[in-house]
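Provided herewith is a single structure, encoded as structure tokens, for subsequent inquiry.
Note that this complex is displayed minus one protein chain, with the remaining chains in position.
For clarity, chains are labelled A, B, C and D in written order, and residue numbers in each chain start from 1.
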């Protein structure tokens, strides 16, 4: 198995805050990797570093074997990396379809195939995220959970080699999450490598092939999801009693 | 008692909430469930005065608050912790909390903020830094803490556990239970159904802007199929049926 | 030495004017381009009043403050509140508020210039004559002293109020997100009116003091001051009271320096060059806070 | 048709007889910063037109109609007025703006499209372009040196200046006319500070000028700035004589009160004159305007209107080309009117002798007239 992305000794410090503090890891091709970790442990900052949206205090990044820690953020997309944001970032004046099309624009220069219809990949992405009926609505008219689906659709339509998802299902209920989880797995089966951040441990267990646990900007442990979740340090730092009770039920 | 009667809210000619009845007794937690777009947030926003209901009424102990602007609703003892955190990004954590206590006596506000810091030590560590720099979960903690600062009689929580790590979800849920014990009426929208059900005494399920099920939470806890029965058709429609995800 | 006096007095005039502008902009997010018109109108109202009734300057100052405050609140109610109510987002409202202010400014200025036939007007009807003191070759007028004291007093009070009081914090929160501020129990309108009254009052005071200081102003005098005050606020950093003070004094010092050291042809170039360079080094102004933004 | 600079209208056709109405357009600022001057000028235009029509100067049954338009202090509007006049085949001539910026926009259009235009005031070089453009009177800089007499008489030997470099007329005075006059008199210019349009506080430049310790200070500003500069000059401790310019007139100095007293400046026209033609105008003006005394703008406008009327009469035609020819002829001779008697033209601008006046804190007094 080859590694799509490798990071070595990555650190991001903001003044005295060591948001990410020396992390090395690799994302294997064709797998869904997950990151769990307490709030403020540096997960989103790590994604920002991987997508060059924040500076690196130190460390090296490589994608498909090529170093990229000093390219500009806009080149990340053409490398084949797409992402969603932890907070919904949609353009309020564009319809849902146009917001999704923005992702499509990144890879296609022609945007109107025939007539006035949407390009095939766009309609497909809308279908897969359950947004087909809402294509011509403005984001402000959607509820929070539905807005998050648009974020996901915009990322997958870019047909990336690597997809980074920062809490894509926050604000969704369990069954909606299961749908998204199924979608992600299907995408994996189609060969898409993914990095998923979620606080829903059950979902992570169901979705991920590999799990990283972070705490205080460092990697606590990594491995098979069930093993990581069973790790005492992870239980201590992250899961709390609620999970134990739930795990007992199972 | 907080009573919501036949509440209707429209955005333009879309009716987001179409005749919702709800009530919250002091000292209890009332849980609202429902799919995305059901109108849960809209209901809470209408109670808090963020949007104007088109008809229906909101009362506390018989006194009418329907359509009052948000700042006057706060004065009547209702606090809303809005969806999506919405902390004052450029202001410090401390200032965010002080703003939460804008209508509270200074000494009382200090007392509450001490408790918030105790609950979320990370907020205390970073109390002078700008709220906008916090991680998503940390901001959620701050938003929750800020909501407590007004020392409300009723608190409306819109997905308080969103983005929180499991251990923090426990802290928040526990805190909500404590609040209810102290006599505060809690109206909570929560996607983390299990956690919510643990402390709720009543459950309401909304779909398409109206209430489709209401009952005591024991009934749901002991027999989950009850919920499904009440959700009926709605359970079968939605993105799942029309737009296969998997 | 005399340069220092000139700087302090010019800077204080800028300051009195800029403080109000900055107070409304840095808190409730209203960059009022009618501030100059309010300033002129207050002074003009005093001038009209003097034609009817002889009044001492102290009374005139009070009247100017009242007129300025009133006009400013009227603009808030009739223009800015209305724009806010209809704008989709804060950003969309920002430019419209600018334009609304520009339009609103034309109205009182048109009245004043019609009535004065575009001629200079002054407050000599008050019979006020500034005393001139001389200390070791340095000449200071009583009006200069009063202007400096008023400006510094107002700046100190404002700075303290915004930083230390509950209301000050509430005001700052309104500038960030007024919907959530309302959820905290903050009455947006009341604060907005109070702020605008304060800003307008200061503009009125500045109007009278400047008219006495210069002897005469005309209906258009507000415009030039507006650009400079805007520059001072940006230079110092929006939302920082210390910043406004520093911004005003910096601009005044550079202007005085250029005017006294050179033939004066390049004054504007030097002062705008300074603004340019400062913004390059500190994009958020000297005392401004960096925008809080994370990815 | 033609180039973008405008259409080529022919104007009233040449004939042996004048039409019943001869149309002349007036385009001056009646609003904005120069409105006070425009309003005074308007009285002059109207007084002259009334007189011309009452006396039947253009012949029996021929009336001169003046169409007054406000340039609204806008250069575009001023230019568009002239284009409109050119397009209107009934308009014979234009009485152009008194502000340099507006006149500069009007002149090329008029010259190119062959429309006679007569300005007042507008003191920039580019205003007079050729045989279609005339001005009453020459710019202030051309008669400013009549102040030499006073300077020599008082024995002043040094001068310092604070001048508004953004006004063409004042820049010309500050950088050319006064230095030349000083050189001629053998006196020293000790300091010269330029101010900008946005300068409102003059204490710094005044301080710089006073440091060089001149006998006399020259304050060259527009409108309220004159009053301010005088007040600050006095507060800075200078109580000597001050040379000004004619835009300190029209009671502009009143707000400075006592501090304004002692400023002297030359004008092309002053009510205290002893020229018989001027006195005649003053009497007529007073009768028409409740005994008010005329400002120079009214006298200039009065003469400009008469200039047009006389050209039409001499041409015996309302045709623009014919009127222009008449104007060329007249500009070669002498002129007697409100501005004085037997005056000559220089490059299509009326040369005036000038009068020196002094502001005493409440009114203007004539010190002397040049001859």
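The rule is short, and it goes like this: a residue touches a chain if its C-beta (ideal position, glycine included) is under 8 Å from a C-beta of that chain, and two chains touch if they have at least 3 such contacts.
Here is the rule we use: contacts and distances are computed from a predicted model.
Chemist: What does the UniProt entry say the missing chain is called, choosing from "Branched-chain amino acid ABC transporter permease", "Transcriptional regulator", "Multicomponent K+:H+ antiporter subunit E" or "Probable oxaloacetate decarboxylase gamma chain"?
Modeler: "Branched-chain amino acid ABC transporter permease"
Chemist: With respect to the chain omitted from the figure, which of B:70, B:189 or B:220 is a touching residue?
Modeler: Of the candidates B:70, B:189 or B:220, B:220 is in touch with the missing chain.
Chemist: With the missing chain put back, one of A:158, A:195, A:208 or A:229 would touch it. Which one?
Modeler: Spelled out, the listed residue whose C-beta touches the missing chain is A:158.
Chemist: Given the contact definition stated above, which residue among A:4, A:49 or A:82 touches the chain not shown here?
Modeler: Per the contact definition at the top, the residue touching the missing chain is A:82.
Chemist: If I consider the whole complex, including the chain that's not displayed, which of A:46, A:98, A:126 or A:162 touches that chain?
Modeler: With A:46, A:98, A:126 or A:162 as choices, the missing chain is touched by A:98.
Chemist: Could you please point out the chain D residues that touch the chain left off the display?
Modeler: Touch with the absent chain occurs at residues 2-7, 9, 30-31, 69-70, 72, 74-77, 79-80, 82-84, 86-88, 100-101, 104-105, 107-109, 112, 124-126, 129, 165-168, 171, 196.
Chemist: So which bits of chain A touch the chain we can't see?
Modeler: Per the touch rule, chain A residues meeting the hidden chain are 51-53, 72-78, 82-83, 85, 89, 91-94, 98, 101-103, 105-106, 109, 111-112, 133-134, 136-137, 141-143, 145-146, 154, 158, 173-179.
Chemist: In the full complex, which bits of chain C touch the chain not displayed? Write them out.
Modeler: The list for chain C reads 31, 79, 82-83, 86-88, 92, 94-100, 102-107, 109-111, 113-114, 223, 227, 230-231, 234, 238, 265-266, 268-269, 272-273, 275-276, 279-280, 283-285, 291, 295.
One rule holds in what follows: only the chains that are shown with their structure count from here on.
Chemist: Counting one step for each move to a touching chain, how far apart are chain B and chain D?
Modeler: The fewest touching-chain steps linking chain B to chain D number 2.
Chemist: If I average the CA coordinates per chain, which chain comes out farthest from chain C?
Modeler: With centres defined by C-alpha atoms, farthest from chain C sits A.
Chemist: I want to compare two interfaces, A-B and B-C. Which one has more contacting C-beta pairs?
Modeler: A-B
Chemist: If you average the Cα atoms of chain B and of chain C to get two centres, how far apart are those centres in Å?
Modeler: 43
Chemist: Provide the C-alpha centroid distance between chain A and chain D, rounded to the nearest whole angstrom.
Modeler: Here the centre of chain D sits 75 Å away from the centre of chain A.
Chemist: At what distance in angstrom does the C-alpha mean of chain C lie from that of chain A?
Modeler: Chain centres of chain A and chain C, defined by C-alpha means, are spaced 49 Å apart.
Chemist: Where does chain A touch two or more other chains at once, residue-wise?
Modeler: 44
Chemist: Using the touch definition up top, name the residues of chain C that touch chain D in the complex.
Modeler: 2-3, 6, 9-10, 13, 113, 117-122, 124, 129-130, 132, 134, 139, 141, 210, 213-218, 220-221, 224-225, 227-228, 255-256, 259-260, 263-265, 267-268
Chemist: For chain B, which residues are in contact with chain A within the complex?
Modeler: Chain B residues touching chain A: 11, 14, 33, 35-38, 41, 83-84, 122, 129, 133-138, 140-141, 159, 162-171, 173, 191, 193-195, 238-240, 242-243, 245-246.
Chemist: Within the complex, which stretch of chain D touches chain C?
Modeler: Within the complex, chain D contacts chain C at residues 31-36, 39, 165, 192-201, 203-205, 207-208, 223-224, 226-228, 230-232, 235-237, 250-252, 254-257, 259.
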